[in-house]
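One structure is given below, represented as structure tokens, and several questions about it will come after.
Omission of a single protein chain aside, the complex is shown with its protein chains in their original locations.
Chain IDs A and B follow the sequence of writing; residue 1 opens each chain.
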Amino acid sequence: MAHDPKHEEHHANVDHAAMGIEHEHPTWSTYWKVATILTLITVVEVWIYYVPAITTSRAFVPMLLIMSAVKFFIVVAFYMHLRYDHKLFRALFTAPLIIAMTTIVALLFLFGKLSARVGAAL
Amino acid sequence: MTHAAAAHSAHDDTHGHPPTSTGLDNKKIAIWAFIGSECMLFASLISTYLIYKGRSVVGPYPHENCLPPTCSTPLKSILNIPVTSASTFVLLMSSLAMVLALAAVENKDQPKRTTGERILGSSKLWLWMTAILGATFLGFQAFEFTSFVHEGLTIRTNLFGSSFFTLTGFHGAHVTAGVLWLLTLLAIDYRRGLGPKDAVNVDIAALYWHFVDVVWIAIFTLVYLIK
Partner (left out) sequence: MATTAAAPAFAPTDSYVGESGLWSWLTTVDHKRIGTLYLFSSLFFFLLGGLEALLIRMQLAGPNKHLLSAEAYNQMFTMHGTTMVFLAIMPLSAAFFNYLIPLQIGARDVAFPRLNAFSYWVFLLGGLFINSSWFFGAAPNGGWFGYAPLTTLQFSPGLNIDFWMLGLQILGVSSLAAAFNFITTIINMRAPGMNLMRMPMFTWNAFVVQFLLILAFPVITIALVFLQFDRFFGTNFYTTAAGADPLLWQHLFWIFGHPEVYILILPAFGLVSEIIPTFSRKPIFGYPVMAYATMLIAFLGFGVWAHHMFAVGMGPIADTVFGVTTMLIAIPTGVKIFNWIFTMWGGSLQFTTAMKFAIGLVGLFTIGGISGVMHASPPADLQQTDTYFIVAHFHYVLFGGSMMGIFGGIYYYYPKMTGRMLSEKLGNWHFWLMFIGMNLTFFPMHFSGLYGMPRRIYTYDSGQGWETFNAMSTWGAYILFVGLLIFVYNFLIAGRRGPIAGNDPWKAGTLEWSIPSPPPEYNFASIPRVTSRLPLWDVRSPALNAEVPHSERGDTRVDVDVATKHAGHNHGGFVGNLPQQAAESGMHIEEATGKSAKDLGIPMPNPTIKPLICAAGMTIMFSGLLFIHKDKMSLAIATILTGALIMVLSLYAWVLTPLEDPH
């Protein structure tokens, strides 16, 4: 089979419809970029762990949570393909995720680990 | 009209199956539902860990040393951030390997002209890489667990030990199952080769694997980094 210049045809024999891949397929460079970002964020997370000025400040936990959330999001969106797939999968994942996160937060409140004041202590 | 058995129309490319309502594969829908369910499983484990944080009556503790009089002999803080950072990195890279493995399987029929293309296109290589990186992560976990035990933290010692080992143990069990799954795919690849028609099966393994990685992202932050 001659090499076909059109990018889409690289995946001719894959059942894209069944896999729910509707939009363009991520490229290898996307994958490397995501891996690099994941590594960088992890490095920053560990780095700030060792900076007492940050760890003792109120920004420490929110910073970590945001960075983890970004890592979480890019793995789910790019590696797990959610960005490119049928919307059904997004719904199947997001609803349970919201319920799970709400449950965690509710339990933390109920067990006194969070309080409703701004600037909650953990 | 009650039966039309012999009349296979020219449009039959469904192997005799009715078309699906969404055009999507059943297995992919099922694995995403499963992943949703696992969110609640790990949410319960993580919640318990967070609830019990700081409530252990005896040491050792995750981030602080335990000094007399609470501990008759002083116990160092247990968690080893550098080691765990390394294992976290290993697991993150395994997700990259997994993604490349899936791409390799999907593109199996494409001609590979350069060495680079051949390397990227080897499903066996990337499945091995994923499995090995996953096993390496498990090796780190095993090392971590045994050193904790030597330092005085077992699953029975205190609330921290119970909740920590159960949470990370469940995660490790999921990784183990994933590694076994990957090895099974490898066996099939060696036996008859994995090609584009197997893409869905490799895809669902990949989704499972990435999810396990994503759970670790949460655990690493909530357990190790947040003091």
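By our rule, a residue touches a chain if its C-beta (ideal position, glycine included) is under 8 Å from a C-beta of that chain, and two chains touch if they have at least 3 such contacts.
Predicted, not measured: the structure shown is a model, and the values here were computed from it.
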Options B:S87, B:S123 or B:N158, residue touching the unrepresented chain: B:N158
On chain A, residues whose C-beta touches the chain left out of the figure: 15, 17-18, 87-88, 95-96, 99-100, 102-103, 106-107, 109-111, 116
Interface residues of chain B (partner: the chain not displayed): 1-9, 11-27, 29-30, 33-34, 36-38, 40-41, 43-45, 48, 51-52, 55-58, 155-156, 158-159, 161-163, 166, 170, 184, 200
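Methods note: only the chains that are shown with their structure count from here on.
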Averaged-CA centre spacing for the pair chain B and chain A, given as whole angstrom: 14
Footprint of chain B on chain A - complex, ascending: 1, 3, 10-15, 17-20, 28, 31-32, 34-35, 38-39, 42, 45-46, 49, 55, 60-61, 64-65, 67-68, 71-72, 75-76, 79-81, 86, 88-89, 92-93, 95-97, 99-101, 103-104, 107-108, 111, 113, 122
Chain A-facing residues of chain B, complex: 20, 22-25, 28-29, 32-33, 35-37, 39-40, 42-44, 46-47, 50-51, 53, 81-82, 85, 88-89, 92-93, 95-96, 98-100, 103, 106-107, 109-111, 113, 120, 195-197, 199-200, 203, 206-207, 210-211, 213-214, 217-218, 220-221, 225-227
